[in-house]
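Omission of a single protein chain aside, the complex is shown with its protein chains in their original locations.
Let's turn to chain A:
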Amino acid sequence: MTGTTARRGALRAPYFFLLPATALFLLFFALPIGYAVYLSFRKVEVSGLGLGAGAREEVWAGFQNYTDALGDSELLDGALRVLGYGCLVVPVMLGLALLFALMLDSDRVRFTPVTRLAIFLPYAIPGVVAALLWGFLYLPDVSPFHFALDRLGLPQPDLLDGGPLYFALANIAVWGGTGFNMIVIYTSLRAIPAEVYEAAKLDGASPLQIALRIKIPMVAPSLVLTFFFSIIATLQVFSEPTTLKPLTNSVSTTWSPLMKVYQDAFGKGDIHSAAAQAAIIALVTLVLSFGFLRAANRRNKQEAAR
């Protein structure tokens, strides 16, 4: 008798242990997403002047919110702006992160812990604070850089306008994100067994050769991972342009796709089209990031097969 109960208990046990995670997943992940998708297929219809009780009614909208969003040039323009921004941020940030990680890993660098902390520190500063800090440094009338350039008789570029604006925004992201990516790459560099380096040294490889031929290929998975995170973070850029917006006429309320979602939901009060746009952005993010992961994996497999 005890045997059967025990077996039945053992059969149930995994489900029992899965329960908390499943419940949390359903409650705080699947349910909100499902609700957002539901909202994206609805719309509000107004009758007459729309004043007083019963003037507004929520009805099914079908795919109207989606077609509207895809036909909205502002959303596409925002996506293109973010693409330009991403082309600056991702290569510069990951390049710097890799460079710093390799330098920290080399034997010649002293004060490694302090340096590592110094490079990592900006990541610990909240994005809004970082954007405000840089925003004040960019504003011509209060910026110490402009003051110094003015004293030296050099031209003072307006960083909050036109092309330079992209550099200004990218700079904030690079400043804040390099440290985190560096730590990820550095950790996987430390995990490479010492014998590999020893063997390379015996074969007469220079430090540069070790870095290029051994270290970088061996941390490739970390590079893929950081690239993956960076793409997602770039597509979701929101706090930096939102914080810089009040300081300049050049950043509109719909500068990035997420800002447009926010504006539609909380500026215009149209949660239904905002939900549809959010769903589209999520889908694009998913396709882009997983597409990249698959491509990276396929290359790895090919190399392994060789």
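As a working rule, a residue touches a chain if its C-beta (ideal position, glycine included) is under 8 Å from a C-beta of that chain, and two chains touch if they have at least 3 such contacts; residues count from 1.
Here is the rule we go by: contacts and distances are computed from a predicted model.
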What name does the UniProt record list for the absent chain among "ABC transporter substrate-binding protein", "Copper chaperone NosL", "Cytochrome c oxidase subunit 1" or "Glutamyl-tRNA(Gln) amidotransferase subunit A"? "ABC transporter substrate-binding protein"
Out of A:P122, A:P140, A:P164 or A:P207, which is the one that touches the chain we can't see? A:P140
May I ask you to list the residues on chain A that touch the chain which is not drawn? 44-58, 136, 139-142, 161, 246-250, 252-254, 263, 266-270
